[in-house]
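Handing you this structure, nothing more for now.
One protein chain omitted, others in place.
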Amino acid sequence: MSHYPRYRQFYPKLYRKRMPIFWWVHKRAHIHFIARELTSVFVALFAVELVLLVRALSEGPAAYAAFLDWLASPLALVLHALAFAMLIFHSVTWFNLAPKALVMRVGKTRVPAWAVAGANYAAWVVVSAVLAWIIL
Amino acid sequence: MPAHDIVIVGGGGAGLRAAIAIAEAAPSLDVALVSKVYPMRSHTVAAEGGAAAVIRDNDSLDHHAVDTISGGDWLADQAAVEVFVQEAPAEMIRLEHWGCPWSREPDGRVAVRPFGGMKLERTWFAADKTGFHLLHTLFQTSLKYGNITPYDESFVTRLLVADGRCQGVATIELQTGHVDVIAGRAVILCTGGAGRVFPFTTNGAIKTGDGMAMAYRVGVPLKDMEFVQYHPTGLPGTGILITEASRGEGGILVNRDGYRYLQDYDLGTPLDVSDERHPVKKSMELGPRDRLSQAFVKEQQKGRTIPGPYGDVVHLDIRHLGQARIDKKLPFVRELATKYVNIDPVYEPIPVRPVLHYFMGGIDTDVEGATVLPGLYAAGECACVNINGANRLGSNSLTELLVFGARAGKAAAAFAREHPPPDLAQLDKQGVEEQHRLARRFIQKTGGHERIAGLRQEMRDAMESGAGIYRTEAGLQAACDALAALRERFADLQLDDRSLTFNTELTAALELDFMLDVAEAIAHSALARRESRGSHQREDHPERDDDAYLKHTLAFCNGAMPRIDYQEVSITRWPPAERVYGR
Partner (left out) sequence: MEKIALEVFRYRPEEEQTPTFQTYEVPLHKDWVILDALNYVKDELDGTLSFRHSCRMGVCGSCGMMVNGDAVLSCAAFLTDYRPGPIRVEPLANFPVLRDLVIEMNDFMAKLNRVMPWVVREQEKPVEEGEYLQTPEELMDYKPYAMCINCMLCYAACPVYGLEPEFIGPAAIALAQRYNLDNRDEGNAARMEILSTDEGVWQCTLVGECSTVCPKAVDPAGAIQRYKVASTTAWWKSKLLPWSR
């Protein structure tokens, strides 16, 4: 059955309020959410940078050297520091949310939330360590 | 004016069950489900403990019947009880098939728990939110049927009778204030109880006896209204219920001195809580509700209760069950006690007092839910079949909603098939009259002096002091007089709110109007019954008197005060005997 009312002769006069653009500034949880969403811009920027790096590489040693020079400039360093902080925030918030999506069972008991999040962190540390070992 | 085959008033357990029964048995019939709140808000949602039906091999239908009949002090109609216990198990299984999350045994079968006055474990439960799950299961299941048309937040103000037949209802569509008629070949009332007639109650704000009063006004008698049940364990102040399941699981009641006082009131001898055999069924804390509430009053008179800000209390102690068991079987009890009296039952006993809980009486019906008015049916707490006699056993009501909700639905469907469509012209006229009455008496009325809240409180006080757990001739007479005076003052009511959109002051006034009728029926029925039986205890007539009063009271609407008459009790296999608990 449908619970939509069959108003017969009269209709109620409803009051509707639109959400303002800055709806999210009143609450910490909302600011946190918007921050998490905005940090994804920096994730995208890293991807763009990688593409640029590959392009520079394909254009020959000179272009590659110029690119590396740019990366070493103070402005680039500051930007990277900022982006790194944003990425950490991004990853941490998402890892903490992972247990919501993943409900796993071992035998009859549900894997607790901290274990799911912990597994993510552990994987992060391992991958970072492997990368560090390759590069350094 | 919308016209349907069957109009159901009430979207609680009984109303939804009736609607589904019709939708399944007669898919060609078109059902209107009218309710003053959205169905899932109905007070069935608050039921906690469970629903009784025989399922275990060591149990039998006869056991269930005997427990019910003796629990009701032999006032139950035994033929009806037999139908009830017989159809109960299938109803519960049907609910399981519809998805009700019944608590389970490790092997996957449905689990059952002990309950007050029941000889064996036969109470099906969904943790301690049985009513909630039952209502939501029924509501969600009802959504799949196309031939049920809901009228949510439509407040029924009156039953419409034409050609000696009930042919519809007048409603206020709350969201617009529009008064209209919903016509039908048959009408089923499933409007629930009237706990709000009393000051301290487990009942929600919507339980105001509307259906009882409406049936009463069109000449249908109210049966056994003097039998109102006090639940022994409500929270002081709010009246929020602490379920009997807390005692079924082994909780104990103690007085000021930590003494299990029930042993002084012929309810058996206590076993230590660590004893394997505790709790003993039909004994001590698992005695019937009427006897436990009465024991509280006696204990209070001896000065052995504990004083508190909302009157005296005793303690319900479940600490010995331990946190794990409490969290598994009684999580809602813990939530309610922590939230509303700031007491964690894992570490402290819960203060409790008797609070008004349930109406054994109601609209007089037969086992098919039919009333004396052709085309009018009733089921659920607003009806009185009567299977509960002078005292209902806990967990029989939810089952009753299902069994008799379904039966009333089928009977109304059969009636609708055999009768012509409603007489729309006559109904329309009555609808217009009703609209004028509401405007004249409430919305447009000026110059009144009384306020709803004042009259309502006086009515409740009169009921508590005159028609409470223990009653006397003088007290009841005083209550009757007070109610008559209130009825007069009600005519001088003044509302603040003149608007049409969601006017809750208007509905509060109409509810008070209904409650005054119900209160009057209770007080007069109680005054006329000069004996003590079950929940009706007369200090001036302390004995049960089968010669004079083994019969049902019928209260008829009759001008200034109700006319009282009587009806035979059906006795099939179990002649009246002494009620024995704990011996």
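The chains carry the letters A and B, assigned in the order they are written, with residues numbered from 1 in each.
In the analysis below, contacts are C-beta pairs under 8 Å (C-beta built on N, C-alpha and C of every residue); 3 or more make two chains touch, one makes a residue touch a chain.
Model, not experiment: these values are computed from the prediction.
Participant: Of the listed residues B:Gln78, B:Ser154, B:Gln435 or B:Asn503, which contacts the missing chain in the full complex?
Facilitator: B:Asn503
Participant: Based on the whole complex, identify which of B:Asp57, B:Asp107 or B:Asp257 touches the chain you can't see.
Facilitator: B:Asp107
Participant: Based on the whole complex, identify which of B:Ala90, B:Ala474 or B:Val580 touches the chain you can't see.
Facilitator: Checking the options B:Ala90, B:Ala474 or B:Val580, the one contacting the hidden chain is B:Ala90.
Participant: Counting contacts across the full complex, list the positions on chain A that touch the omitted chain.
Facilitator: Against the left-out chain, chain A lists 1-5, 12-17, 19, 23-24, 26-27, 29-30, 33, 37, 97, 100-103, 108.
Participant: Give me the chain B residues in contact with the hidden chain, please.
Facilitator: 37-38, 40-43, 45-46, 90, 93-94, 96-99, 101-110, 129, 132-133, 136, 140-141, 143-144, 152, 175, 204-206, 237-238, 240-241, 335-336, 339-341, 451-453, 495-497, 499-505
Please note the rule applied: only the chains that are shown with their structure count from here on.
Participant: Quick check on the complex: what are the chain A residues that touch chain B?
Facilitator: 1-3, 5-13
Participant: Which stretch or stretches of chain B touch chain A in the complex?
Facilitator: 2, 33, 38, 142-143, 145-153, 173, 175-178, 180, 501
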